[in-house]
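Reading through the structure tokens given below for one structure.
Every protein chain of the complex appears in place save one, which is left out.
Moving on, here comes chain A:
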Amino acid sequence: MRWKSKPPCSQKSQEPTSLSLCLRLFHRYRDLAPQLVPLDYTDKPAVTLPYELIGSMPELKDNPFRQRIAEVFSEHGDGNMTLDDFLDMFSVLSEMAPRDLKAYYAFKIYDFNNDDYICKSDLEKTVNKLTRNELTPEEISLVCEKVIYEADVDNDGKLSLADFQHMIVRAPDFLSTFHIRI
């Protein structure tokens, strides 16, 4: 499998994905819109499924981060995915992807403004998504400050990819929770 926009850390880890997983994913992709997706991909047709179809999949429809996930893996960052994007997404979220790769993509998902740092506003949006907007602004601010205080190693007020990966190392559940079974 090839990974979209290669992360700096694990370019060597090209895991051999099983052919059966590819075929299953292809059929799931096709089942979303059988009239749009051809069976024959030899001419590499430029077929893109809109975000609404992707977000309605049973594995994603209740996930509060589904929009961010689709945006991160889509080609133009708008949530509309080609087959390549679809396969990339589910292979990063499978159990075969290495920890560094998952950490890289989790970082991108939580980075709402795409500036390569998780700043306070990104954290606030994350907290809102995780708690269904039911916290007061003071509580949210308190939580975000606490998170930055704990995880920011180089003290620049925001979390870089290195800070995030350092935190992941201490969260052994990450590999099993950042995983969607398909």
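The working rule: contacts are C-beta pairs under 8 Å (C-beta built on N, C-alpha and C of every residue); 3 or more make two chains touch, one makes a residue touch a chain; residues count from 1.
Methods note: contacts and distances are computed from a predicted model.
Trainee: Please identify the absent chain by the protein name in its UniProt record; candidates are "AP-2 complex subunit alpha", "GATA amidotransferase", "Calcineurin B homologous protein 3" or "Transmembrane channel-like protein".
Mentor: "Transmembrane channel-like protein"
Trainee: Touching the absent chain: which residues on chain A qualify?
Mentor: 1-2, 14, 16-24, 26-27, 39-42, 44, 58-65, 84, 87, 93, 106, 110, 123, 126-127, 130-132, 134-135, 138-139, 142-143, 146-147, 150-151, 153-156, 164, 167-174, 176-181
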